[in-house]
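Moving on, here comes chain A:
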Amino acid sequence: MDFIIAKYNYWIYIILMMIGFYAMIVKNNLAKKVVGMNIFQTALILLFISTGVKTGGATVPIVIGDAHGHAIPGTLHAIDYINPLPHVLMLTAIVVMVATFGVALALLIMIFKRYKTIEEDEILEIRRKEAFT
Partner candidate 1 sequence: MKTLDIIGWFAVLTTGALLIYGTAEMPNWGDPNSPPSTHVSPRYIEKADEETHTPNMVTAVLADYRGYDTMGETTVIFTAGVSCMMLLRRRQGK
Partner candidate 2 sequence: MEVVSSITPLLTVLVSAVGACLILATGERNRNLRESWTIIAAVIKFALVVSMVPLVLEGKVIEFTFINLAPGLPLQLKVDPFGMLFALLASTLWIATSFYSIGYMRGLNEHAQTRYFFCFAVCLSATMGIAFAGNLITFFIFYEILTVATYPLVMHMETEEAYLGSRKYLVYTLIAGVVLLFALAVIYSMTGTLDFTPGGFLAGHGIHTGLLIFLFVLLIMGCGVKAGIMPLHEWLPTAMVAPTPVSALLHAVAVVKAGVFGTLRIILYVFGPILLHDLGVWLILAYVVSFTIIVSAMLALAQDNFKRRLAFSTVNNLAIIILGAIILTSNSITGGMLHLVNHGFMKIALFFVAGAVFVKTHKKNVSDLDGLGRQMPLTFGAFTICALGLAGVPPACGFISKWFLCLGFLEAKEIFFLIVLLTSAMLDIAFFGPIIYKAFFAKPKPDVSPHFDEAPMLMVIPILCATAISVMLCVSPNAFVHVFDIARMAAMSILGAG
């Protein structure tokens, strides 16, 4: 039980990742694939954020200091703040996510213009028909 409680974030991340992955490769609707892609990437972000967490009084990674916000050098301790590195990485990952999302949607529109559908099996059917004629 301890095993499950101590890592419940990780279990949720695995579940989300499997859901996203499932949608990406099994779903027939292309838009659903894109949704799955989004869920997949978000789950990944959850994984990274979870690695940075510190329990035991650590706070957000912004220095608590004087009126200007700056702290006296040497007074900061790693134990007091949450690890900022995963956050940085994930900011990048979110950007990548939205960029991929945008391109995928643009492709979706192109595909719809061409085939008038975004169901994969119907598209394959159209392609097969066109290959014969």
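As a selection rule, all candidates are chains of the complex that A comes from, given by their letters.
The rule is simple: contacts are C-beta pairs under 8 Å (C-beta built on N, C-alpha and C of every residue); 3 or more make two chains touch, one makes a residue touch a chain; residues count from 1.
As the structure is a prediction and not an experimental result, all values here were calculated from the model.
Novice: Scan 1 or 2 and return whichever one touches chain A in the complex.
Specialist: Every other option belongs but stays apart; chain A touches 1.
Novice: Tell me, which parts of chain A touch candidate 1 in their complex?
Specialist: 3, 6-11, 14, 17-18, 21-22, 25-26, 50-56, 58, 61-63, 65, 69-71, 73, 76-81, 83-89, 91-92, 95-96, 98-100, 102-103, 106-107, 109-110
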